[in-house]
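Presented below is the structure to which this report refers.
Every protein chain of the complex appears in place save one, which is left out.
Then we have subunit A:
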Amino acid sequence: MLQRSKTRPQQQLSLGRRLLRDRVLLLFALPGVALIIAFHYVPLLGNMIAFKDYQPFLGINASDWSGWENFSVIFNGDPAFLRALKNTLILTSLQSIFVFPAPILLALLLNSLFSERIKRIAQSILYLPHFMSWVIVVALFQQMLGGSGLLNNYLRSHDLSTINIIGNSELFHVLLTSQIIWKDTGWATILFLAALSQIDSQLYEAASVDGASRMKQLWHVTLPGLRGIIILLFILRLGDSLTVGFEQIILQQQAVGRDISEVLDTYVYNNGVLGGAWGVAAAVGLVKGIVSVILVLTANKVAHIFGEQGVYQR
């Protein structure tokens, strides 16, 4: 995608003349580039407060350097940091095991439907939750499963014992995982459905002529056809493995307490923005960001070694 058109002979104009020629285009690009630099690259540089004893009244530049001191929570294993790390790793494993395969299964189900109309109706219902904000999703879950929600009112009116789901710290990780499944499974089928529609139907015909059962066709034709997209999405998932739903958790943290709900992102927010430990929070955020980038690059490398495309190519 970085290719220039090579057919056009490169005009031998000096850089100054070319800049002058493209002045309108430069003006077009200016606001967007300025925004990206101001709110992406400048904050990236702002990460240097991780190496400073940041004092809000002094500002970033005037605050003293403190070397690696802010990173000591990570290297010395501060309990609050370890707690956040542990919850993050638990949630990310739950998401990889339960959230990741859900849309693949749903896409296979949708794809195997014979009626295009039912398929389209189901799709328009299942895509909808993706466009709801986390505030709405959390509120809807409360209304359905909370203490006075639909489920418990039903149980109560039938003289059954109620189930405490919302605000129950033991079930919190399960609750978070099921909320993500509810919100995004339908939407995530889009990419898999697109990949399924790319599989050559002659492969299925050939397989069925050879006597392959439907299960065999699934295994030998469908799944290999999905392999590229599954690997690509898994790499992206890996890069996000330390990001486990910040808005979703912040909204529900009060009810269950930090022991079970603190993750790396909420640790950064709670200690930095709310707690005033700016340097330490920035240090944790910075390490998290760097580890995420390393994870993506490594996973991509592994994908290349196994002959897959991955996210980008050399």
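The definition used in the following text is that a residue touches a chain if its C-beta (ideal position, glycine included) is under 8 Å from a C-beta of that chain, and two chains touch if they have at least 3 such contacts; residues count from 1.
Everything that follows uses one rule, which is that contacts and distances are computed from a predicted model.
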item	value
Name per UniProt, for the chain absent here [options: "ATP/GTP-binding protein", "Nitrogen regulatory protein P-II", "Carbohydrate ABC transporter permease" or "Gluconate 2-dehydrogenase cytochrome c subunit"]	"Carbohydrate ABC transporter permease"
Candidate in contact with the missing chain, chosen from A:I74, A:I90 or A:L140	A:L140
Hidden partner chain, touching residue among A:L171, A:I230, A:I250 or A:V302	A:I250
Residue of A:L19, A:L58 or A:V174 in touch with the missing chain, whole complex considered	A:L19
Among A:A80, A:L94, A:L171 or A:I199, the residue in touch with the chain that has been omitted	A:I199
Sites on subunit A contacted by the missing partner chain, in the whole complex	1-2, 4-5, 8, 11, 15, 18-19, 21-22, 24-26, 28-29, 31-33, 35-47, 49, 60, 106, 109-114, 116, 118, 122, 124-129, 131-136, 138-144, 148-150, 153, 156-157, 182, 186, 190-191, 193-194, 196-197, 199, 201, 204-205, 208, 214, 217, 246-247, 250-252, 254, 265, 268-269, 272-273, 278, 281-282, 285-286, 288-289, 292-293, 296
